[in-house]
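Of the protein chains in this complex, all but one are displayed in their positions.
Our next item is chain A:
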């Protein structure tokens, strides 16, 4: 099968039902996508699939064939930081950091669909991403800051 990850095309021989999470981590060495629960309860494996935030543990390899997969490694494009990543650094969000790639990709997708989200909207869209360290107050602040930065261009 063929898979495009962060703009690079890969030729792979994997079972059609292998979750995209494990294709990325174990077959391609893209480890920014994390395994947390395997049942779409934690959001640590969040990626963008054709621009849509998805849980990679629930996407069979066959369903990702031909799609554009974006992971944290490709967000912002090359060495540049995405506005969400900059806000994350400004707000010093991460503690252990393990959930943060998923949080950031979910937040980036939120801001693409809603440039000035309310707290309620943030809660709704982000509540599928678990942070065991409890960085939620700073995630909220960082999303608002990133939204403002993106609006100002």
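Everything below uses one rule, namely that a contact is a pair of C-beta atoms (placed from the backbone, for glycine too) under 8 Å apart; a residue touches a chain by one contact, two chains touch by 3 or more; residues count from 1.
One rule holds for everything that comes next: contacts and distances are computed from a predicted model.
Missing chain, UniProt name from the options "Electron transfer flavoprotein subunit beta", "Branched-chain amino acid ABC transporter permease", "Translational regulator CsrA" or "Molybdopterin-dependent oxidoreductase": "Molybdopterin-dependent oxidoreductase".
Contact with the undisplayed chain is limited, among A:94, A:111 or A:147, to A:94.
Across the interface with the omitted chain, chain A contributes residues 15, 18-19, 21-22, 25-27, 29, 31-39, 41-42, 44, 71-73, 81, 85, 88-89, 92-101, 104, 122-124, 126-140.
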